[in-house]
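A protein chain is absent from this complex, but the other protein chains hold their places.
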Amino acid sequence: MAPEAPAAEARPVQARAEAPRPLTRFIRWDVIVTALLIVVFAGGALGTSDFATSDNLAFALDDLSEIALIALPMTLLVVAAEVDLSVASVLGLCSALFGALWDAGWAIETIVPLLLVVGAVAGLVNGLLVTRLGLPSLAVTIGTLTLYRGLAYVVLGTKAVAQFPQNYADMATKTVPGTPIPYPFALFILLAIVTAIVLHATGLGRALFAIGAQEEAAFFAGIRVKRIKLLLFVVSGIVASFAGAVYTLRYGSARADNGLGLELAVIASVLLGGVDFDGGKGTLGGVVAGVLLIGLLRNLLMLRDVATEIQSIVTGLLLIVSVLTPRIAAKVRETRRHHRANPSASS
Amino acid sequence: MAAVTADAGGRRLVDTVLRARELSILAALIVLVVVTTAVNSSFLSSQGIKDIFLNASILALLAVGQTMVVVTRNIDLSVGSVVGLVAFASGKFVAGHDRNVLLVLLVGMAIGAVCGLVNGVLVSFFKVPALVVTLGTLYVIQGLDYYWAHGQQINAADVPASLLDLGNGSVAGIPYLPLITVVVMLAVGHYLRSYPSGREFYAIGSNPDAARLAGIAIRKRILTAYLVSGVLAGLAGVLWLARFGTVVADAAHGWELRVVAAVVVGGVAIVGGLGSVYGAALGALLLTTIGSVLVVLKVNSFWQDAIAGLLLLLAISVDRLLGLRVTRALRKRNARHGA
Partner (left out) sequence: MSESPPILALASVSKAFGAVRALQDVSLELRGGEIHALAGENGAGKSTLVKILAGVHRPDEGGVLLDGRPHEFHGPGDAQHAGVAVIYQEPTLFPDLSVAENIFMGRQPRARFGRIDRRALRAETAKLFERLGVALDPDRPARGLSIADQQLVEIAKAISRDARVLIMDEPTAALSGNEVARLFAVARTLQEQGCALLFISHRLEEIFDLCQRVTTLRDGRYISTEELDGLTPDDLVQRMVGRELDTLYPKQETTPGETVLKVSRLTREGVFTDVSFEVRAGEIVALAGLVGAGRSEVARAIFGVDRYDAGGVEVAAAKLPAGSPTAAMSAGIALVPEDRRQQGLVMDGSIERNIGLTQLRSLRRGPIISRKVERDRAADWAIRLQLKYARLSDTVGVLSGGNQQKVVLAKWLSTDPSVLIVDEPTRGIDVGTKAEVHRLLSELAGQGLAVLMISSDLPEVLGMADRVLVMHEGRLAAEIPRAEATEETVMAAATGRTRQEAA
């Protein structure tokens, strides 16, 4: 009944030289988001007269400063398959501290470095709980989110501290001469370039992708997984504390509830930029595009007098779409490959 | 023979650790109450106790729903926004009409069910990370709520007396609210523990791959978990209206994190597979009691959030350390008695 199968090995011949890369490599999420960004910008410029003015753009970019800054370390964390939900609370805590210390007569030159230290400690707590105890960062940072925000209230209560010196307020709101780019956003551009280099062109970046995609394999390859993660959480805390200072000066008001819920906007921009929430995939260019897209959309909706509530809906939908689309696309690809592999299967 | 005693020992160890969780929360509660009463005797007045239970009811109800989701290794962050939406929607629904209480409850739960269904479909059918999906729906539901409310609020005067009575009245001295919560908790707890399909929620969270091989209908169960969480959030929304009468759009804003904190403090493992609704409800009671204690002890009430956060961190850290210790103990035990 069973004939002897031929023993000859008919292995498929594979190309010796590098095969050409297919054009479909351009169909990537970060490219799509960038294209979308251009469309939104063009549409906004054509459809809304107030949009493409240098004043409005400066305002829109300044309004994005904190989200944009925090999104940078968040990108590194999410690529490494971790997340820091406590960033907005660190921002709030530092804003409250800023106000309390300013109220107590401290100089801003001493306050800001101190805030950075506080941010580093806040990040260190997150990082130690995640790396030493091996707890999921999601649970840890939900805990510290509540804790740090609570401490912000302990520091300042429901008070608001205002009256910061004008020269510092200017640094947070004035634009770089000759451009519509506010100073905080200029700093973001600088840091984005640094982060892009770190992520895409250094050993640390390679390690981050490996950790996010397959942590065990990264560990087996001699990568100091825990140390790297700890570093990321500390950096995230420092950047969030700096964003707290920027936020306080920009609004000229220190409050415990400053930046409430901001973490969601940050994560939405990172995911919208095509970073995979499960880690191991993403580009910094995509995140920059994601940040700008959310910022410009909000600005456009505001200019068109669309209620702020709708903006929240748009952000939420974008967040869902940004994680849903790649998965549906993968499913479609899978089915198509399956069909290509055996066209007879459908019969 | 040796192996049998070793296994019994291992089980005792694990059992103690698990029961210790619910017991230690109870102990913490008792210590808290005793100390507070010693400082201020009015704390243990019947009104004081009633207030705590009334305040804990809604949080505990949400914690019960959240437990079902977390046990399957997922999370539902949208519950706070669902409570807000339903509280406002049912307020609109009753304003100026004398609606039947049961009808209001059904409408509220139906809205919650729709929200839960959306979450469930996205998570179970599209396999999108639960955190991200429910963060997204949180935004959307909150946005819808705010857009609809547009600064309006529901006033107690608009709410029919029968509904307000549900929130503040009592039967045989026991207020309705905790009664409802306890009934729901017992029902869900019994289902999860004693029904074959209930056990499957734990199986899914414990080892999803094994659950697939065992032929468990994973999608259906996860969908159910979100549906229940949504329905209970809807119920909580109506109860919110009944209890407070006055509702603004951002009712229960930020509650999703309090609920997660209650669940985790109550011993439900955030990675799934472990924990009970009873623990979760106790966690909710503990968090609420701490809030009341701070007021009574005249501690700055701003400490409340900070303490909730600390408790959550403490709970997951202790769980983790105990878990590591149990694993190590079991490993050594296995070794001593031969594999």
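Letters are used for the chains, namely A and B, taken in the order the chains are written, and counting of residues starts over at 1 for each.
The definition used in the following text is that contacts are C-beta pairs under 8 Å (C-beta built on N, C-alpha and C of every residue); 3 or more make two chains touch, one makes a residue touch a chain.
Nothing here was measured: the structure is a model prediction, and the numbers come from that model.
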Taking the complete complex into account, tell me which visible chains touch the one left out. A, B
Just one of A:223, A:296 or A:314 touches the chain that is missing; which is it? A:223
Which residue of B:50, B:199 or B:253 touches the chain not shown here: B:199
Can you say which of A:213, A:260 or A:321 touches the chain missing from this structure? A:213
Residues on chain B that touch the omitted chain in the whole complex? 1, 3-4, 7-8, 10-11, 14, 194-196, 199-200, 202-203, 205-207, 209-217, 269, 273-274, 326-328, 330-336, 338-339
In the full complex, which bits of chain A touch the chain not displayed? Write them out. 1-2, 4-5, 7, 9, 11, 14-15, 18-19, 21, 197, 201-203, 205-207, 209-210, 213-214, 216-224, 280-281, 338, 341-342, 344-345
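What we mean here is this: only the chains that are shown with their structure count from here on.
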Can you tell me which positions in chain A touch chain B when the two form their complex? 83, 129, 133-136, 138-140, 142-151, 153-154, 157, 256, 260, 264, 267-268, 271, 277-278, 307-317, 319-320, 323-324, 327-328
Which stretch or stretches of chain B touch chain A in the complex? 75, 122, 126-129, 131-133, 135-147, 150, 254, 257-258, 260-261, 264, 270-271, 300, 302-310, 312-313, 316-317, 320-321
